[in-house]
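Only one protein chain is missing; all other protein chains are in place.
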Amino acid sequence: MIAILSPSTPDERIQEIVQFIEKHELQAHVSKGMERTVIGIIGQFSPSFGEQVRQLKGVENVVRISKSYKLASRDFHPDNTVIDWKGVKIGGDDLVIMGGPCAVETPEQIDEIARLVKAAGGQVLRGGAFKPRTGPYAFQGVGVEGLKMMKEAGDKHGLLTITEVMTPEYVDICAEYADIMQVGTRNMQNFDLLRKLGTIKNPVLLKRGFSATYDEFLNAAEYILAGGNPNVMLCERGIRTFETYTRNTLDLAAIPSLKTLSHLPVISDPSHGTGRRELVESMSKASVMAGADGLIVEMHTDPDNSMTGDGVQSLYPDQFAKLLHELEQIAPFAGKKFDTKKVPLNV
Amino acid sequence: MIAILSPSTPDERIQEIVQFIEKHELQAHVSKGMERTVIGIIGQFSPSFGEQVRQLKGVENVVRISKSYKLASRDFHPDNTVIDWKGVKIGGDDLVIMGGPCAVETPEQIDEIARLVKAAGGQVLRGGAFKPRTGPYAFQGVGVEGLKMMKEAGDKHGLLTITEVMTPEYVDICAEYADIMQVGTRNMQNFDLLRKLGTIKNPVLLKRGFSATYDEFLNAAEYILAGGNPNVMLCERGIRTFETYTRNTLDLAAIPSLKTLSHLPVISDPSHGTGRRELVESMSKASVMAGADGLIVEMHTDPDNSMTGDGVQSLYPDQFAKLLHELEQIAPFAGKKFDTKKVPLNV
Amino acid sequence: MIAILSPSTPDERIQEIVQFIEKHELQAHVSKGMERTVIGIIGQFSPSFGEQVRQLKGVENVVRISKSYKLASRDFHPDNTVIDWKGVKIGGDDLVIMGGPCAVETPEQIDEIARLVKAAGGQVLRGGAFKPRTGPYAFQGVGVEGLKMMKEAGDKHGLLTITEVMTPEYVDICAEYADIMQVGTRNMQNFDLLRKLGTIKNPVLLKRGFSATYDEFLNAAEYILAGGNPNVMLCERGIRTFETYTRNTLDLAAIPSLKTLSHLPVISDPSHGTGRRELVESMSKASVMAGADGLIVEMHTDPDNSMTGDGVQSLYPDQFAKLLHELEQIAPFAGKKFDTKKVPLNV
Partner (left out) sequence: MIAILSPSTPDERIQEIVQFIEKHELQAHVSKGMERTVIGIIGQFSPSFGEQVRQLKGVENVVRISKSYKLASRDFHPDNTVIDWKGVKIGGDDLVIMGGPCAVETPEQIDEIARLVKAAGGQVLRGGAFKPRTGPYAFQGVGVEGLKMMKEAGDKHGLLTITEVMTPEYVDICAEYADIMQVGTRNMQNFDLLRKLGTIKNPVLLKRGFSATYDEFLNAAEYILAGGNPNVMLCERGIRTFETYTRNTLDLAAIPSLKTLSHLPVISDPSHGTGRRELVESMSKASVMAGADGLIVEMHTDPDNSMTGDGVQSLYPDQFAKLLHELEQIAPFAGKKFDTKKVPLNV
């Protein structure tokens, strides 16, 4: 860490700052420039120590030169993490496709969609049982019954399942019925939830907060990793910007950037990332070329009548199957494998 | 709600859309323009119905003309809400000042700060017992012990207390020890927490999410109100923008805007809103002129050694007292009263 | 256009608003809902008329249902525009690659880079003679001499040239020496410059302002088109967000979105869009999959010593050639052709 002093800081004050640093059992290296003096600070210190230094009189700014996350950093874990859960490998050579409705509605609905996801070549069934909604009067999900419906459909069709968990007290029951725990964008910094997820072993798909920096995103992952659960994957799902034509701005450069900064798998969500069905195909293909380890895509058999109103971003089953056929062809150019098992498009 | 159709939508399709609307027991008023046809939709419908209409073939866009929140809206509650808790009135004629440290550290620290807040004329003692931190290795607060220390200090010096509650399971214990429950910016859409806060009577200070629109903010308040707790106040605490000189961009126009849209009291947080001690005084005065019903301001007796590192935005006690004297003078020009009780500045 | 009235607007006021509309020789269709009344406004009106209506007493909001741009809109020009300039076709089946340095420095530099662009399969040589710089003390480009150097290099190696023009008075001389006129992100709303570019025939590459919406972007294009120059291409080059790891946030969903809204060709700039050399390859491939008609990529033979300091985002020649070989392979999956002419990678 480096402290940059104000131009006119007198020598006595510089000495006091040095003493403050040394009092914390750290080393201080003073370097005088033509305009400013900087002090290099060396040793083990807590993240808040930087802020303490910044507020010292005479200190203009503080620059951290180490990252605040460790377990999530590629510096300390050069090889890619490959999550292996019941034989599905995420973060390795395979492209992993997670598909399904925004919300689980009925046993028939989720069974039919599971059949279609499997037939198209997907490996994971997505579906929400508990739904985070902006307003209190919107459909809030079918709850635990939905978890059971999903599990049945997943087991029957040979798919892993992923579902969102919104609060610490539901982590255990969600982990009992579903394979992958999804943390939604509004909960990326729900620290109690993250801590609880650190105590289980199920894989966690952590969605980027819609205004979170890469650094905050990786710190949120660090909470789970530090708790003892190494099976974390990151999900880019669009950030909030001034543009309103798309629901969010899908930040595809986040994919290679996060893979540079971290060893964790990175998944892309083109459905929430754009909020428009007609953009999902091109953004899915672009995500794969950007280096994504997988995609999570909304698909619904009757999106016009979906209960959440998110159908506007859901693919129809034939669009989903066609997309997966195209991904099969382009994946190798991004160093990935994906196999639709040559199932014909109309199933 | 209005559905705007694509330019070339044929008449048969228009009829189908009308039938879809009428099937939901709503009225459809078709109006043909030179370039486009629009359909007015009238009746009671769920928030997600709009999205269902938007995704119908032939529909280009949907415009809501009613707000999705009701209880929070001034349309349905023209008079200002004045929260009265143990005699402190928030949202009425009084300017309410909440002051204190980012985090409760020791009994001595919080007692001394409470004394200084009271002496300067403040009505509420702020202090964090549970701290939301970006990274898992930062100081996370002293927990329930901190609640007890705050309560003792508040009782002794005749101040209400406000503290952040981060998870539903801690609501009851926080409400037992503290007066006002604070929902932090990262939890504005922690819906389970909001629902739980709807079941108590203590006032809630709801901080705006750092990327939340006014509409989302008021919908979050609606969760608490709909649960049965009418004592909600809104807190503008800065939004995230591209500017990095300040920690956040304090959106002071939010104050009169929210007071136009809603009847709830609005509080300003110039400490988090700027992240810089030297900006707190001017932004506090500007907040009052913008129409704030109160301020929540960080003050610490030893900010250089605060445990959270947020000391950089904390006022020193003499700055805090001087600020309150100045607010006393300007408050009348914003239609507010504030009385420092003529306590001299050095106490 | 639709005017949405405030809930309690009395009938007399509604009548006055109707009269105001009819006074402007427009039709007003009143439609009363349960909560609000809306008035549909039909006829030919200027863009500012909407604002006039919005500010009428009793009007809460105004919604435009026609776009403010016409010539740029796909509604009025369903087929793709294909710009044909000296045989290079932009916006059709070919993927067009523009490569070169941020700034023209010396005749030898630009000649060698032109040779490498051509050898790798590129069709257009990029290079700046006039440079927009944040501060006045930075290198501002070599001026007209640079235009001459570029023309010589382009002619010798059989490449079109593209260069930025910053001010109306330089349009004619830039158009004399270069083929494609680039409008930089800071000048997207330099309306006098846009108007001047409407009077020439050279193709114009219009970069999106770093905080411009799609609507503003297409309105800027409309200025050029309305002036009589149909040869406009749009360039997504990243927008400004809160994320600082990348120089900008490349908004790849803009590519299919703009192609839906407009018939104009869309180019992607992964160099400025990310500001990091190591992200250019993946974002180039992602751009092609998103549907880009071409790419503009910085390449420099000695980026460590580039005069603008933008070398940090420039590819080395071998990276550039390798990228074009990869694009050749993936372009067909996005419906495009690109031919490196089988030139071996080391030339």
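Letters A, B and C mark the chains in the order given here, with residues in each chain numbered from 1 onward.
Here is the rule we use: a residue touches a chain if its C-beta (ideal position, glycine included) is under 8 Å from a C-beta of that chain, and two chains touch if they have at least 3 such contacts.
These numbers were taken from a predicted model, which means no experiment stands behind them.
Considering the whole complex, the residue from B:5, B:104, B:165 or B:290 that touches the absent chain is B:290. When the whole complex is considered, the residue among B:53, B:239, B:299 or B:324 that touches the unshown chain is B:239.
Of the listed positions C:186, C:201 or C:337, the one in contact with the omitted chain in the full complex is C:186. Where subunit B meets the missing chain, the touching residues are 211, 213-215, 239, 241-246, 249-257, 260, 273-274, 278-279, 282-283, 285-291, 326, 329-330, 333-334. Interface with the hidden chain, as seen from subunit C, comprises residues 46-52, 54-56, 68-69, 132-139, 166-169, 186-187, 189-192, 195, 210-211, 216, 219-220, 222-223, 226-227, 240, 277, 303-312.
On the side of subunit A, touch with the chain left out of the figure occurs at residues 2, 4, 7, 29, 31, 33-36, 38, 40, 42-43, 61, 63, 65-66, 75, 240-242, 244.
As a working rule, only the chains that are shown with their structure count from here on.
Least-squares overlay of CA atoms from subunit A onto subunit C yields a rotation of 180° to the nearest 5. For the self-contact between subunit A and subunit B, the two sides draw on mostly identical residue numbers; the shared fraction is above half.
Separation between the centroids of subunit B and subunit C, computed from CA atoms only, is 39 Å. The distance from the centre of subunit A to the centre of subunit C, with each centre set as the mean of the Cα atoms, comes to 31 Å. Distance between subunit A and subunit B, defined via averaged C-alpha coordinates, is recorded as 27 Å. Looking at subunit C, residues 241-242, 244 sit in touch with two or more other chains.
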